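Take this structure, written in structure tokens, and hold onto it; I'll ask about it next.
All protein chains of the complex are present and in place, except for one that has been dropped.
Our next item is subunit A:
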Amino acid sequence: MANRCQFENSNDIGVFSKLTNSYCLVALGGSENFYSVFESELGLSMPVIHCSIGGTRIIGRLTAGNKNGLLVPNTCTDQELKQIRNSLPDEVKVKRVEEKLSALGNCIACNDYVALIHSDLDKETEEIIADTLGVEVFRTTVAQQVLVGTYCCFNNQGGLVHPLTTVEELDELANLLQIPLCAGTVNRGSDIIASGLVVNDVAAFCGLDTTSTEITVIEKIFKLQDKNKQNLEVQIRQDMMQELE
């Protein structure tokens, strides 16, 4: 189910939060509304962790992670790292990465099996990613943009990419990731996908500006629809057809 929310009047949810299948990170200082949206949707199984990285709130763009692990940049202080490690479930490995391109969220897009990374990341970092997150790593571009983490967003069931991606690229990426992909926008036509959207296998959150068309697209491609709801839709359609007849 896709939910709309805002962090301090900003529609860029993906900047201030990070959502995976086993945990959720959120930035400090937002209103309780923001947190309650997450908590009510995710239930008690998933911890919602308030943290900061390097004193900043843009944690969504600085970190990259999946259910296996979490990578933080070198700007993260020891205290913050300790706090995160304490709050996360024990299965999740936390690693600090010494990397020139420190906005890991912009450079790495991943789900639980595959990761796409920025073309200029170090070999070392690549190995760390493969090791910590337990994924297969590919260096690609999305729509001729090197910041793969910004312009595409995917979970284990599907993915959404920048609208100017070519057909060949789409095919190639779909092949690599082994999931269906489609091009779309978020937040009323914004093409910066990952800043307006966080998604895992059961839930997605996007900015308040997202139109219903975009929500439909998101729910379809990430396969977030309730089983119950799906049945309901089929029922309504059948009833309507009967009436027309």
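Simple rule for what comes next: a contact is a pair of C-beta atoms (placed from the backbone, for glycine too) under 8 Å apart; a residue touches a chain by one contact, two chains touch by 3 or more; residues count from 1.
Going forward, contacts and distances are computed from a predicted model.
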{"item": "Chain excluded from display, named as in UniProt, from \"Ribitol-5-phosphate transferase\", \"Septin\", \"Ribosome biogenesis protein NSA2 homolog\" or \"60S ribosomal export protein NMD3\"", "value": "\"60S ribosomal export protein NMD3\""}
{"item": "Residue of A:153, A:183 or A:198 in touch with the missing chain, whole complex considered", "value": "A:183"}
{"item": "Omitted-chain contact residue, chosen from A:36, A:56 or A:166", "value": "A:166"}
{"item": "Full-complex contact with the absent chain, from A:148, A:179, A:197 or A:217", "value": "A:217"}
{"item": "Footprint left on subunit A by the chain that the document does not show", "value": "163-167, 170, 182-185, 188-191, 210-211, 213-214, 216-217"}
